[in-house]
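Left out: one protein chain. Kept in place: all the others.
Take a look at chain A:
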Amino acid sequence: MPSDRFAQMALPQTGQAPLDRARARVLILGALSLVALGLFLTLGVPGGAWGFALPFRAGKLVALVLVAYAIATSTQLFHAATRNQILTPAIMGFDALYLMLQAGSVFFIGAMATQDLDPILKFSLEVIVMMVFSTGLFLWLFSTQARDLYLLVLVGIIFGTLFRSLSSFISRMIDPNDFVVVQGATFAQFNTVNIDLLWISLVLCAFTVPVLWLLRHQFDVLALGRDTAINLGLPYRRVMLITFATVGLLVSVSTALVGPVTFFGLLVTHLAYRLLPGARFGPTWIAASLVAVITLVGGQAVFEHVLGFKGTLSVVIDLLGGLVFLTLLLKGAQR
């Protein structure tokens, strides 16, 4: 394939060594995630309760893996499309946008009607609305090229505050009896996963995998910037549209399953960037997803069954992620 020949030409003669190292690191990450999955399934199961514990935990496990995949992938796509590594969909409040749309649907349609809807149909509708909304907003915000990065980051964060306030405002305007329908969670709960939407989420995520894999080289070109990408013959607008729509879809899945997690995506993508410096979209994507699975599944297993801290993993992740964000800002400023 011509693109492969181009890739080999671009690499230095000794390029095989880093490639091997990258492959080895991805393999190690894969092994570690298997360990994390095993730990999550088996840790602290009382003898004789296996028949109950295994299927129960397996459902939660699938959900957590989906969330890990969705957050890592959406963050990395977002980084490629916006050409920055600080802003993420979650920091821009897109999980809050999803919660806002959910509250808004209860407000406008009424709780009875929303409850009568088939949950899968309702979720699909929400995902579609979310994809339209997020694509529109992204395209509007990132259409002007000359905007400076810090302005974008700040605008993104304030948009997040706006969506969060709006969603809590709408849920206050709803009849208190309907209020239970909307769960205005302020932070994610990994041990109470929304199992109803598991299958549809699985299908949606499974659908994105081959699409993104086929497009992985295009994302590399996209990350070179608009002008270069168009020069190289990339159908820029179409790829941007696909990217932002996919981000909207993945954010909906992760928020619907566990709730908002602000800094998780930033944390895992930056770990992946560190582990595979200079790697292309494909390998980095695999690494980021694996790191996310290790952190989320392994972390939850250790937190729940070893440390006994129920439900605080998301807070710790947000704390670490916030510190990473602060360091990135300060470091970027010194340059």
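Definition applied: a residue touches a chain if its C-beta (ideal position, glycine included) is under 8 Å from a C-beta of that chain, and two chains touch if they have at least 3 such contacts; residues count from 1.
Criterion: contacts and distances are computed from a predicted model.
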{"item": "Protein name (UniProt record) of the chain left out of view, among \"Petrobactin ABC transporter permease I\", \"Na(+)/H(+) antiporter subunit B\", \"N-methylglutamate dehydrogenase subunit A\" or \"ATP-binding cassette domain-containing protein\"", "value": "\"Petrobactin ABC transporter permease I\""}
{"item": "Per the touch definition above, residue among A:L117, A:V155 or A:L202 touching the missing chain", "value": "A:V155"}
{"item": "Sole residue of A:M173, A:I195, A:L232 or A:V306 that reaches the chain not shown, by the stated touch rule", "value": "A:M173"}
{"item": "Hidden partner chain, residues of chain A it touches", "value": "147-148, 150-151, 153-155, 157-159, 161-162, 164-166, 168-169, 172-173, 176, 187, 262, 309, 311-312, 315-316, 318-319, 322-323, 325-326, 329-330, 333-334"}
